[in-house]
Every structure is written in structure tokens, then in C-alpha cells.
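Okay, here's the structure, questions in a sec.
As you look at this complex, bear in mind that one protein chain is not there, while each of the others sits in place.
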Amino acid sequence: MTPAKLDLSPLRRAAAWRPAEYAFWLLPVAAFFLFPKSLALLSQIAITALFCLSLDLILGYAGIVSLGHAAFFGLGAYAAGLMAKYGWGDPLLGLAGAAVMAAAAGFLTSFLVLRGTDLTRLMVTLGVSMMLYEAANKLTDFTGGVDGLQGVDIQPVLGMFSFDLYGKTAYWYSVAILFVMFWLARRLVHSPFGLSLRGIRQNVGRMPAIGAPVNARLVAAYTIGAAYAGIAGALLTQTTQFVSLDVMAFSRSAELLLILVLGGTGSLYGALIGTMVFMAAHHFLSDINPQYWQFWLGAALVLIVLFARDGIMGLLRKLSTRARTSS
Amino acid sequence: MTPVLQTRNLSKRFGGFFASKDVSLSIEPGARHALIGPNGAGKTTLINLLTGFLEPSAGEVFLKGEDVTRLAQHQRVKRGLVRTFQINRLFAEMTVLESVTLSVCERLGLGWSWWRPVGDHTAAIDEAAELLATLRLLDVAHEQTRSLAYGRQRMIEIALALAARPQVLLLDEPAAGVPTDESRELFETIAQLPRDVTIVLIEHDMDLVFRFAERISVLVGGALLTEDVPEVIAKDRRVREVYLGEALDG
Partner (left out) sequence: MTIIFDGLAAGMLLFLISVGLSVTLGLMNFVNLAHGAFAMLGGYTCALLLSRLGVPFLLAVPAAAATAALAGVILERTLYRRLYAATHLDQVLFSIGLIFMAISTAHYFFGATQQPIVLPEFLKGQINLPGLDVGIYRLFLIGVGLVLAAGLQWMVSHTNFGAQLRAAVDNPRAARGLGINVDRVFTLTFALGSGLAGLGGALGIEMLGLDPGFPVKYIVYFLIVVAVGGSGNIKGSLLAALMLGVFDVAGKYYLPQVGAFVIYAVMVVMLIVRPQGLFGRSAAK
């Protein structure tokens, strides 16, 4: 028998872009023209999507659960805010600074989450983020505390596009960064490194037995995820020219986890679609009544855990298989 | 000839209980070595100690003359010491080809490569496919691991280890739970492995052990009872008492 008999293309072409993906990325372009009055909300969606992508990298691929991912988002937000406040207002420089800052924090704290059960990891990440929250809360000279960080002055993107009142620059800037970061993440998850992360998630006990240094891989994944979150935080700072203390709040971490589970973990697009659905629902339902929204959000979460653990992506996958088998 | 794998007074204590006791073992290059002993004798524990899955309470492990006692599991794998597990440890949601490609990639040192997609690493995929062909797994190459019958999964357990190109392969009851005809096929595959792979096998089926092994070590209560060629072991009264007698009864 020779391997020539086997058609290798399913694996060879696994990373090729599909038509549905091209279509998906036309959505942000369409949204710009369809909802020109909601650009602020649309920018928020793009930023949250990037933040969610960062959690998907560490949870959906590396399998590290976290209840404190907002810590890195917040670090990035403050880093970019402080840089701009003290004269380093170039947006891309701010993103880089935020990424480095969050990555450093991610690297250092990654050693705390290497070992232990899911529960320990949940509690440790929660504890670390609460510590940072308290620090930001108390270092008022530096962060402005509960009043938030004022005086964030952002220069034009690439020296050409200044942030306008309508939020057009903010929107295109956020979407462009989201796309670039998504594209990098997409390369990463389809690479041998990404495959090894999936291996760790699916059977962490086997990986050392095929020669993979599990801890080093987890440290790398966690650091990358933190950097992504930092960039998302910096985007929020730059597009709103303000940092409020709740960038680090527990509720942001919990909400993010929920968005990712709603969309479906471990597929990148789940993070994006989950964010879109969540933010849109939030926008419309909390207009009616904020408590109403929170109640149904909780109910949805309970139902997802009980009945639809694979989220929206899982449903889409099921539908597409059914469509394929019936045709 | 220096032994390819050697232990010196290897012990493992769980609380007050010795799961491995003072085991000194020496295995020649190219050996076909069986490790036998009743349930709970400490066979799996010994493999865990050899591979670094467990840290010994005392004693040393040498691989090709090098002291590897303090090395992590993956570092020993890089030096050619590879195992399979008594209970499958597979990547349930990957296809068979993906799983084996993963293992090949790790061996080729591609585990940190993050830019080019797996699909572009043609050499790794071809090698994985070739291995699947030898193990007669080509027909399920694109199936999800979890969807396969147990016998096939057991074969993947071995494929993952072979993809790491072992110099010493430790097989922990490879045919456990596999139907008889499939288990024969599985052993044919193992028997056909080239001589430059040293094999240490744990197996309960005595027919298989005596057909395959050229040397046999007997473990009882964590300690090495005796070691010899199969003909001698078969006649050893102590071995018959502690092991064969029990096996015949059971």
C-alpha cells in the first residue's frame, strides 16, 4: 500500500479561505453604509470581538479557563491611555505599548495557571484581576480611580486620519485592527503550533508523551491571548479617548466568557458571531429595560449550558451538515 | 554493549506503600523484552517512572548511558524513549491523520512554527500518511478519532508513539480490550517493527508473550522477582506460583 492512495487534500487545504468567510468580512463594510448613525456601537462591537477572540485563543484553543481576562484588557486600556496622556498619542504606537504591557503581565501570571484544576484556574485568574482592579482603583494619581482617566489625546491614525465626531475613523480603525489581528490568529490556529494547542486542550496528558513541552506552549498561548486583550483595551481607550475603571471589572470578564460560549469556543468565528449577536441583543433589549435584559441573559446562559453547549457555531455546523446530507 | 535503557534501584512510594521497589533493570539495544506480573504488580508504575510521568522516590534511569532521571517527559521523548498508555490517550476531536501529523510535527521540531498552515508542511503530512498505511489505518484517515471502534483507536495509540520515531518503545498492554483477531493483527504489526527499535512490552496473554519476547522480567509487589529467557521463566516455580497459577485460575 502506498500513501498515494489517500487523498490528502482535506488536511492540505484545511486552512484555505472559504466563500462564507469572504462574505462574512463584507459585513463590516455593509454595516458602515447601512447604519451610519450607529458607528459608535459598531466600533464597540469590533473591539469586543477582538477581546473575545483573545479569550478564544486561550480558552477555545489552549483550554485555559479564565474569569479574569479583563485584567489584560484593562492593562492595555490604561497603557494606551497613559501613553497618550503623556504625549505618546500615536495610535499604533499606543497599540504596541498596550500589547507589550499586557503580554508582560500575561507572561508573568501564566505561571500561576499552568497547574491546577479548572476551578483553581478560575479562582486564580479572578483573584489576579481583582488585585489589578483594586490597584487601579487606589492608584488615583495615576489612573484617576473611579473618576476615570481624563486627558487622553489621540493623534491621527498614521498621521492622516484624525478621529472625527461621527466616529468614522474610529470605526474603520477598529475594524482594520480587528481584521489584521484575526488574520494573524487564523494563521496561528491552523499552524502546527495551533494544532499542538488543540492537542493540549483535547488531551493534555498525551502531549508530553509525543514530545511536546506543554507548559511552554501554555505560557506562549496565554501571553499571546493577553497581548490580544491588551490591544482590544487600547482600541477602546483610543476610540473613546477615556479610560474608566470598569475596563477591569469582574463583570467584563464574566460577560466575555458568556459571549464566547454563546458564539461557540474554539473556532474564532464563534467569538466574532457571539459578539455580534450579544451586542445587538444588548442594544435592543436593554433599551426596553436593563433588568429585563439581564434576566434573559441569565436565562439564555443557563439554557446554553444545559442544551446548546457548542453555541451558535455549533448550531450552524449542525445545520450545514444537515443541509449537505439532505441535498 | 551498553544497555539502551537501564535503571538503578528505582523505587516509588505512595504514602507507606511501595508501588516500585528497588528495581534494577537493564535492556539491550534491539531487545524484545516483556514485563509481566499480576495486576497491581507495578508494571505501569515502572513505565511511568522510566518515562518521567512519575518522579521516583529513589533511584536513577539511564537512557543510552545518560542519566535522564531529572528530565521531563517530553525531553525523554526527544531522546527516543516513547510509550503508549494502558488506557487510550487520544485526541478525540481530531481526525486520525491530524493526530498523527501532530505527533510527526512535534518530532520534526515544528511545534513552535505558527506562520505556515499545517497543510503546507507536506513532508510531515506525507510521513503521517505513510505511517497510517503501514498500520492499515488509511481508510479512516479523515475520520474523527472518537468515532472509531476501540480496536482501531488502540492502533492510533500506537501510531502516535511510532510517529515520534522511538528508539525505545514501551507498550503498556497494547492489546487490552481488543477482540482476538484484531489483537493478532496488532501484534503482527509490532513484530514487524525494525530491529533498531527496542521494545519493552507489558502483556497479560502468555501465548503472545512467549511468542514475542526474547527476555522476560517478572515483577511482583513492585519488585523484580526474576529475569531470564522465556524457556527458563516458563519453568520457574516461583513465577508459576505468583503469576502463572493465578493466570490459569483466572
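Order of writing sets the chain letters: A and B. Residues in each chain are counted from 1.
Simple rule for what comes next: a residue touches a chain if its C-beta (ideal position, glycine included) is under 8 Å from a C-beta of that chain, and two chains touch if they have at least 3 such contacts.
Please read these numbers as outputs of a predicted model, since none were measured by experiment.
The missing chain, though absent from the view, touches A when the full complex is examined. Touching the chain that is not shown, out of A:S162, A:Q294 or A:T321: A:Q294 (per the contact rule at the top). Although one chain is not drawn, the whole complex shows that of A:A31, A:L75 or A:V124 it is A:V124 that touches it. When you scan A:E21, A:E134 or A:D287 for touch with the missing chain, the hit is A:E134. If you put the hidden chain back, the residue from A:A62, A:A102, A:V175 or A:V261 that touches it is A:V261. Residues touching the missing chain, restricted to chain A, are 59, 65, 67, 112, 116-120, 122-124, 126-128, 130-131, 134-135, 138, 250-251, 254, 257-258, 261, 291-295, 297-302, 304-306, 309 (touch as defined at the top).
In this text, only the chains that are shown with their structure count from here on.
Separating the centre of chain A from that of chain B, both taken as means of CA atoms, is a distance of 41 Å. Interface of chain A with chain B (complex): residues 1-3, 5-6, 8, 10-15, 187-188, 190-196, 198-199, 202-203, 205-214, 217, 220. By the touch criterion stated above, chain B contacts chain A in their complex at residues 51-53, 72-74, 77-78, 82-83, 85, 89-95, 97-98, 101-103, 105-107, 110-122, 124-126, 129-130, 132-133, 136, 138, 141-142, 160-161, 163-164.
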